[in-house]
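Every protein chain but one is kept in place in this view of the complex.
On to chain A.
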Amino acid sequence: MGKTKYMPSNGLAFSEQKDMEKLAKKAKQGWMLKKFAFMGYRLEKSEPADIQYSIDYRSLEKGEKEEYFELFQMAGWSHVCSNYDIHIFKAETGTQPIYSDPDSTVDKVSRLAKPIYSIAGFLVLFFIFSLFLKSVSIGIISQIGQCFHFISIVLLVPTIMMLISIHFTKWKVASSRKSSI
């Protein structure tokens, strides 16, 4: 394996397009996406290339993978890497986009939102639980409650921001469909 370097992500819920453009820019400079890394990407030194990246969110059952990746391959998009249900593809610049239909793009955004809703739901329960613990006025348990309360708020705020951002994207795509003739 050649030289590698790390590129941080701006957060897929906020700026997926920005991440993909940044990756394309890096590829032009000779740094190709190799795999996902913690909160970002691992790039590998290679020949500069004029390529574009696209991302898709999909949970694939056993036996669905082959067909899914084959369709992309045939359309000129080769699979680079996956992290759970997040898949990144690359293609030569000028290849038709992976989403051609606004309706299915809205579906894509909804698929991204799903796990974040589960996390938000869990955090809300955790928040309520911490309030309950806090209200118990005996020393250490109350202190633990105070601590949980703080943690849940710290985690809830970015989760809610992510959901707002996703809904904004969804609304943008949906309204662009209405206005496009």
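We take it that a contact is a pair of C-beta atoms (placed from the backbone, for glycine too) under 8 Å apart; a residue touches a chain by one contact, two chains touch by 3 or more; residues count from 1.
The criterion applied here is as follows: contacts and distances are computed from a predicted model.
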{"item": "Per UniProt, the name of the complex member that is left out, chosen from \"Putative ABC transport system permease protein\", \"Phenylacetic acid degradation protein\", \"PadR family transcriptional regulator\" or \"Cytochrome B6\"", "value": "\"PadR family transcriptional regulator\""}
{"item": "Sole contact to the chain not displayed, among A:21, A:50 or A:70", "value": "A:70"}
{"item": "Residue among A:97, A:115 or A:158 that touches the chain left out of view", "value": "A:97"}
{"item": "Chain A residues that touch the omitted chain in the full complex", "value": "54, 56, 58, 63, 66-68, 70-72, 74-75, 77, 96-101, 103-108"}
